[in-house]
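Of the protein chains in this complex, one is absent; all others appear in place.
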Amino acid sequence: MSPVHELPVRVYYEDTDAGGIVYHASYIRFAERGRTEMLRDTGFEHAQLFRDQGIAFAVVSMSINFKSPAKLDELLVVKTSITRLGGASMDMRQDIYRNDTLICEMKVTLVCVDKTLKAVRLPEAVRQLYG
Amino acid sequence: MSPVHELPVRVYYEDTDAGGIVYHASYIRFAERGRTEMLRDTGFEHAQLFRDQGIAFAVVSMSINFKSPAKLDELLVVKTSITRLGGASMDMRQDIYRNDTLICEMKVTLVCVDKTLKAVRLPEAVRQLYG
Amino acid sequence: MSPVHELPVRVYYEDTDAGGIVYHASYIRFAERGRTEMLRDTGFEHAQLFRDQGIAFAVVSMSINFKSPAKLDELLVVKTSITRLGGASMDMRQDIYRNDTLICEMKVTLVCVDKTLKAVRLPEAVRQLYG
Partner (left out) sequence: MSPVHELPVRVYYEDTDAGGIVYHASYIRFAERGRTEMLRDTGFEHAQLFRDQGIAFAVVSMSINFKSPAKLDELLVVKTSITRLGGASMDMRQDIYRNDTLICEMKVTLVCVDKTLKAVRLPEAVRQLYG
């Protein structure tokens, strides 16, 4: 398993719904920010990888448990780690917390694809992240 | 299993991302539209159920497989059916298609909650939907 | 002025915020759906125009008055008309109603651009829309 990457995320009005809590699909947006910042910490970013190497990461599956509601103005933390590394794909665990309270937990499988959406080998920078 | 409810959904710019395809969290929004319209077809709607009976449906878990990318201007169909009915909870299957092409498939578990977020019995209208 | 194009839009949870009403930026998304469907009624759509003629419509300015709040489950109507037609640009008026209640009113200026974002002449189909 890779070290756990932590990204703080503030809840704004845009993330909430008329139920008075964070809209469930907002957590999927937060998780993507976490994955993106984990990648950026390796010195790479999506736009550059696509421009220079012609590759991108596609989400192929997710499973999510919504454990506790988060609310407006709360500060959450997205905790991301790589749990499996394949040739072209990898599994991540992404848990979102408010302090010690688990808000939601996700398992995400990503595959590295080229411009034709064909699976290609994960870049070395991502492999080294896994350790 | 309930009859399959079908909701057409058009893809707009708001639903896409810089990868040129539908952003993965957009499908979760589309699925919620499908569940909402299935409910509306029974003669009920969220706002009314909350106001009159003090109940709402909370998503407790989802699993999603992204099978094929959808694109701007395409017309998709969200196919929703109830696959299990419990006392306070139910499982749904929600598949999104473009013609015969499966775009993504979801399993969603919902629980009926009162204003304090305590689980309460599913309303009769939803039970009758299941048949 | 062109004929007024009308698009019904249902308010879902995704469109609301913790204030219990429609999030203000959601109306901008609804307006874009209105413009897109007005275009589609001429026999054209964004994806096709970009692919075949290499052109797109960029929003260059908007002004919006929020007159009355809309809520979950309400059915709104986006009323769109072209109020000025230039060589490469056009002005639109887009008003959103719930029955006879004006929810918000917008003025939008769009410019037709090529793939390098250079202004180019509006396509003939849009000109004919204006009458």
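By written order: A, B and C. Residues from 1 in each chain.
Basically, a contact is a pair of C-beta atoms (placed from the backbone, for glycine too) under 8 Å apart; a residue touches a chain by one contact, two chains touch by 3 or more.
These numbers come from a predicted model, not from an experiment.
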Mind pulling the chain A residues that touch the left-out chain? 10, 12-14, 29, 32-33, 36, 40, 45-48, 71-73
Contacts of chain C with the absent chain, listed as residue ranges: 18-19, 24-25, 28-29, 32, 47, 56, 58-66, 69, 117
Footprint of the hidden chain on chain B, which residues? 13-14, 16-21, 23, 25, 71-72
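Keep in mind that, in the parts below, only the chains that are shown with their structure count from here on.
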Superposition of chain A upon chain C: rotation angle, C-alpha, nearest 5 degrees: 180
Could you put a whole-Å number on the gap between the CA centroids of chain A and chain C? 33
Averaging over Cα atoms per chain, report the distance between chain B and chain C in Å. 27
Spell out, as numbers or ranges, the residues of chain C touching 2 or more other chains. 13-14, 71-72
